[in-house]
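The complex appears here without one of its protein chains, the remainder shown in place.
Note that the chains take the letters A, B and C in the order they are written out, and that residue 1 is the start of every chain.
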Amino acid sequence: MMKNSLAGELAAEFLGTMILILFGTGVVAQVVTSADGSAGDHDSIAWAWGIGVTLGVYVAARVSGAHLNPAVTIALALFRGFEWRKVAPYALAQFLGAFVAAAIVRSVYADLISKVDPDHTIKTQGIFSTLPGNGLDGVSITTAFFDQVVGTAILVFVIFAVTTARNAAPLANLAPVVIGLLVVGIGMAWGANAGYAINPARDFGPRVLTLITGYQDALFDQNGTLYFWLPIVAPIIGAVIGGATFVHLIERYLPADEPLVAEDAK
Amino acid sequence: MMKNSLAGELAAEFLGTMILILFGTGVVAQVVTSADGSAGDHDSIAWAWGIGVTLGVYVAARVSGAHLNPAVTIALALFRGFEWRKVAPYALAQFLGAFVAAAIVRSVYADLISKVDPDHTIKTQGIFSTLPGNGLDGVSITTAFFDQVVGTAILVFVIFAVTTARNAAPLANLAPVVIGLLVVGIGMAWGANAGYAINPARDFGPRVLTLITGYQDALFDQNGTLYFWLPIVAPIIGAVIGGATFVHLIERYLPADEPLVAEDAK
Amino acid sequence: MMKNSLAGELAAEFLGTMILILFGTGVVAQVVTSADGSAGDHDSIAWAWGIGVTLGVYVAARVSGAHLNPAVTIALALFRGFEWRKVAPYALAQFLGAFVAAAIVRSVYADLISKVDPDHTIKTQGIFSTLPGNGLDGVSITTAFFDQVVGTAILVFVIFAVTTARNAAPLANLAPVVIGLLVVGIGMAWGANAGYAINPARDFGPRVLTLITGYQDALFDQNGTLYFWLPIVAPIIGAVIGGATFVHLIERYLPADEPLVAEDAK
Partner (left out) sequence: MMKNSLAGELAAEFLGTMILILFGTGVVAQVVTSADGSAGDHDSIAWAWGIGVTLGVYVAARVSGAHLNPAVTIALALFRGFEWRKVAPYALAQFLGAFVAAAIVRSVYADLISKVDPDHTIKTQGIFSTLPGNGLDGVSITTAFFDQVVGTAILVFVIFAVTTARNAAPLANLAPVVIGLLVVGIGMAWGANAGYAINPARDFGPRVLTLITGYQDALFDQNGTLYFWLPIVAPIIGAVIGGATFVHLIERYLPADEPLVAEDAK
């Protein structure tokens, strides 16, 4: 079937990631630029990120498999036979989708951002990319790194669990809803140390956008330490750990007489 | 089959939109007329609007296709073959459903509205229709317009993604739940600049109702600028952009050997 | 099939309503007896009532049809051929389930209730049954009555919409989840005027329990007016209106060549 021509796959990864980031950075923009919870709070941030994931996956699932995350793409290449030659193009499409979405949020929220943070400081830069301790003191770089490894390991381990048909995964094309809940839960339980990037494209795309639109320190953390690399490297390590854990500790015990993954899934 | 006689379709659009607005303006009435979050807050507003969408779609889906929104109706006429001659009647039924629902909310909440806002100012007019910056300073009309284009483009793009059967849409008649989540997410991430009308009938129906029930300035924004046209025009533009994006960047890559839309769907 | 022997049906209605009220009055007890949102707030009340409905329906659906509400039972007798001779027994079972659940909540929360409200006043009586304006001034009895008619009409209209198979109702036995969302939405949008009883058994069962466990004024509202009858009478009227609206304005336009209700449903 021709459905998997690379052009279509890249368009789908681009648009799926764009939807994810339109909701994800959009909700943080709404909360940060409004007063005292009048337009949302921590809970709405967690929910809207999860909803963005669910919807982004629905956009792209049929055409590209809806990775939306370079760490997930690498895990699928390692453990599910996704072609290595497509990893870099997928990652680029994901990065561009996140970048363009951040540009739209940056524009539409420009009035409100200028109102609450006229100097474009860390306060509103945090709308777009992550920081250790979400910009507050008390979390070391080592902890942030470890946190991102754990968070992404949980993400990929559970994604494998709920998309492996043989593991009694959700049917009726409803796995995207459960994956959205997964990200809601990560935001609620694994967001305090490093803002749950758990996705190199999600973090670096919007970070580059802010760097070229008035946030000079976008590559650094609140203490002036180079930081942009951490939400790229740690999630990849975590994704490998999460995928390996599923394959070696759950998948090997699944019944062998059914297809591992549903036919229509990538 | 006779099911699509126009009378039935208009009844379904009327009642589906009425349910949507009974929840949507109802929740804002409850929050605005109660003290300090004791009966809800931003989050409950976002959730109840989304639940209203889900339930309104279930009411009308089988009989009319559950557009509930003139911008959606126009997008379906442009991209899905919905008959143009039905566009105006559908829009009128949607407007009337929203109008009647607003009248019910206006009546049932009349005691509480008079208690917290005896002069019927912008404070409680905002229960029914939208304003730039939700009535606060800092958002220009241009930004509000752009925001409504983006918000409705997201709405229609994702609606197409989750109702196009060939795109691995949700099965088991559960797409209405996902569309509800979509609107919850838009409320959380795209509600700060212009109150996420994203639907001409949703905004104009209740606006006319307030105009004739004691809110003299209902057609204007908080600065006295004529505003009612914006949540009509901008969503239509956004809907066309969203639909076109799906058709040209996702749909063209879908496998050709299955029906695009499920047989029972409109 | 023998499954519908009346004894089983009454056991199912009893237990399904008990689960509903264990969550519903439980969550209000938790919120009212804890300080400043530390154990919940308006939003958790709305969600837990809805979850209680979803779970109560799953408990009873197969055996009794899971009415859990005398107003629903009457609407089903009027419009769906439910046997009139069973209406009174069903209502009694529902009342008893609500009464026993309230007794359990009253016991388990007795320590905390005595701590925050040693005189057993209206403050904690509101855990169990409803009041105009939720005990605050500003809502007339007439408004409370009208509110309960509207709220229950919405409830029954949407229940009919999502349980009528021919109307593209949710499949995979998932209608109870959507019905739970319906009640979440009613709590968020239609709870300010009269506490969304929308169910005579839900209100009167716990009210009688409080009357005999230390709350002498349980039959009256905060102004000393006899009130217990309102959340019984108004919901029944609303249920009839909601059911009639569905039958006459949606159902008549549904295709005639499919069963109206799924075979397994009652």
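Simple rule for what comes next: contacts are C-beta pairs under 8 Å (C-beta built on N, C-alpha and C of every residue); 3 or more make two chains touch, one makes a residue touch a chain.
Computed from a prediction, not measured in an experiment: that's the story for all the values here.
Of the listed positions C:A153, C:V177 or C:I250, the one in contact with the omitted chain in the full complex is C:V177. Touching the missing chain, out of C:T17, C:Q30, C:Q94 or C:T245, is residue C:Q30. For subunit A, the list of residues touching the undisplayed chain reads 41-43, 46, 133-134, 138-140, 143, 146-147, 150, 154, 157-158, 161-162, 166-172, 174, 177-178, 181-182, 184-185, 188-193, 245, 249-250, 252-255, 257. Interface residues of subunit C with the unshown chain, by the touch rule above, are 1-3, 5, 7-9, 11-12, 15, 19, 22-24, 26-27, 29-30, 33-34, 37-41, 43-45, 47-48, 51-52, 54-55, 58-63, 104, 107-112, 115, 171-174, 177, 180, 264.
Going forward, only the chains that are shown with their structure count from here on.
Nearest to the global CA centroid, when each chain is reduced to the mean of its CA atoms, is chain B. Note on chain placement: the centre of subunit A and the centre of subunit C lie 40 Å apart, centres being C-alpha means.
Across the assembly, subunit A contributes 171-172 as residues in contact with two or more other chains.
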